[in-house]
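As you look at this complex, bear in mind that one protein chain is not there, while each of the others sits in place.
Our next item is chain A:
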Amino acid sequence: MSIHRYFDRFGGAYVAEVLRRPLEELDEAFAAAMADRAFLAELDTLRADFIGRPTPLLHAANASRENGGAQIYIKMEGLAHTGAHKINNAIAQALLAKRMGKTRIIAETGAGQHGLATASACARLGLECTVYMGEVDVRRQQPNVAAMELYGATVVPVLSGSRTLKDAINEAMRDWAASFADTHYLIGSALGPAPFPDMVRTFQSVIGLETEAQAAEKGLKIDALVACVGGGSNAIGFFSPFIDRASPRLIGAEAGGVGPATGENAVRMTGTAASDGIIHGYKSRFLVDSDGQVAETRSISAGLDYPGIGPQLAALGESGRIEFTGISDSDALDAVKFFARTEGVIFALESAHAGAAALAEAGKLPKDAVVIVNMSGRGDKDIFITSPVFRPVQWRDFLKAELERLESGMDIHVFGGKK
């Protein structure tokens, strides 16, 4: 079996020779597992009982009315256990790793959602877990770090490079090169060397398959599907059943950050900053400088702040099957507020990029059209990022009071604080 698989000109397995055996092993094990009814049955049980699938498809009637235009539906992926779609892939890969006889899992994480999902899956399946996380992300995603540790994972802050997701990937690859005999590298998005993009899409396609069934049940004819795209796992999973058809339209929302200039965003499929590259073991579109060094990126959402994009999405973007749009930090924040107020649903900042794109798209369509947005995650994890923007004064007072209380050793059970 060859691991050099491509999506048009993107994809492949560009890894140092040492990583070739573990990729081939994984490729064979994945194919065997997908043909094994017992494996699929166990996965189905975990999906139902552990993840809480199927996640609902919510008619956002209030949001649709206020926005004007098409009916917006929300695939509530954020209701999945651990708060995002990442668990679909994490539990499946962890189960596969266990089937392969691996006892240890390593993962990289940006926002912390994938780390959280992996740590939880490992706890559930009895696997040892180490999560690499850029130091910058460790600082801005503390609630997820705390939860990972509670699940028993070791979180390793990565101090190299830009200290974000891409550096965490490098560190995980280094670990794997030395440890693959007993360790599986559980990649969190539809990227990296083959077979990861195929495997992650397969495990995330549960989102799209459910959406298709739920839309049919409600008698909906879908006009457009909208998903945010970091590495692209929620998008490719959501789009997966529809890719080979002519409709619906598929729309990917990238992180427009604070502006169009290089370094101000993480937009790889629109604009002129990205070019073809070979990084992290695969060929795709990357944000790099004129020498080919990986460029700095910027986004308010750690989960979209990555210089590359999954190879299949890059190919589908170039063929025109997927349309891409860049959403600014401030439009994403507005979308968080809008859906919270109109629907009582708080989108994760990543997912809010898709939310903003869906609002814009629906606004251009007639009232009987249907736009489904994938809410890839819920926004609980972002309270520390959104609060300083939405309610700066109250948040500052809260943090100050908390610090004082901690430093003076006050009892948290006593209101007002008493020694």
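One rule holds for everything that comes next: a residue touches a chain if its C-beta (ideal position, glycine included) is under 8 Å from a C-beta of that chain, and two chains touch if they have at least 3 such contacts; residues count from 1.
Note that contacts and distances are computed from a predicted model.
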- Query: Absent chain per UniProt: "Nitrate reductase delta subunit", "Glycine cleavage system H protein", "(2Fe-2S)-binding protein" or "Tryptophan synthase alpha chain"?
  - Reply: "Tryptophan synthase alpha chain"
- Please pick, from A:Glu17, A:Glu217, A:Asp244 or A:Asp368, the residue that touches the omitted chain in the full complex. A:Glu17
- Item | Omitted-chain contact residue, chosen from A:Leu57, A:Ala147, A:Met173 or A:Ala215 | A:Met173
- Specify the residue from the set A:Thr45, A:Ser160 or A:Gln394 that touches the hidden chain. A:Ser160
- Item | Chain not shown: contacting residue from A:Lys75, A:Arg201 or A:His280 | A:His280
- Which positions on chain A touch the chain that was left off? 4, 12-18, 20-22, 160-161, 166-167, 169-170, 173-174, 177-178, 180, 275-281, 286, 288, 290-294
